[in-house]
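Beneath this line is the structure, given in structure tokens, with notes to follow.
Every protein chain but one is kept in place in this view of the complex.
Let's turn to chain A:
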Amino acid sequence: MNLPSDDMLTTQGLLLDHTSGKVLLIGCGALAREILDLKAANNWSHLDLVCLPAILHNHPERITPAVRAAIEKHRSTYARIFVVYADCGTGGQLEALCHDMGVDMVAGPHCYSFFEGNEKFAANSESDFSAFYLTDFLVRQFDAFVWKPLGLDRHPQLREMYFGNYTKLVYQAQTDDPALTATARDCAARLGLAFERRLTGYGDLKASLAALR
């Protein structure tokens, strides 16, 4: 199938990709390509996907209500719904919602953690404390997701106030793509940070989806 554009995924999300009617994934737009890729590679034709706009992350208080609306909209057509979000700064509210509505979700604080593997991420937290992470999606959407919302296009002098305490940019690569790596390296330079690349693949995301029947 055709991959949705990244701009679409940031601002609008994705409509139902397919209608097996079995398991519905309600995911973050920042994970759409990754989920579609996993589906295709593993023949998970029983998983349907709908995505919410990735940019909700800059207003985490809007995530839980948006997920609630999506669950309400689709729960009559699907026996099983799985939420492909981590906590994402909702302070436990998304987890509470999923619990109340009887649906499961991905474990972990955010996608940087589950891509690396939640256990490993937690174990590294001391040494990585001054790291700023980018995923494949964020590298592609760096301007729309980071640069512009933080106003760095209009007010470059704010860079120091945002990133003054950071030392490195860690690019968590889901796919091995030299062009993306070059862009990520450029993002680090724009932020004035050292660059590090880790090939994480899909981490815990794959295991979470593989378990769905």
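Going forward, a contact is a pair of C-beta atoms (placed from the backbone, for glycine too) under 8 Å apart; a residue touches a chain by one contact, two chains touch by 3 or more; residues count from 1.
Convention: contacts and distances are computed from a predicted model.
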Choices "(2Fe-2S)-binding protein", "5-methyltetrahydrofolate--homocysteine methyltransferase", "Dihydroorotase" or "Succinate dehydrogenase iron-sulfur subunit" - which one is the UniProt name of the chain not shown: "5-methyltetrahydrofolate--homocysteine methyltransferase"
Among A:Met8, A:Ala66, A:Leu150 or A:Ala194, the residue in touch with the chain that has been omitted: A:Leu150
Listed residues A:Asn42, A:Thr77 or A:Ser130, member touching the removed chain: A:Ser130
Residues from chain A at the interface with the omitted partner, ascending: 58-61, 87, 89-93, 109-110, 113, 122, 125-126, 129-130, 149-152, 154-155, 158, 161-162, 165-166
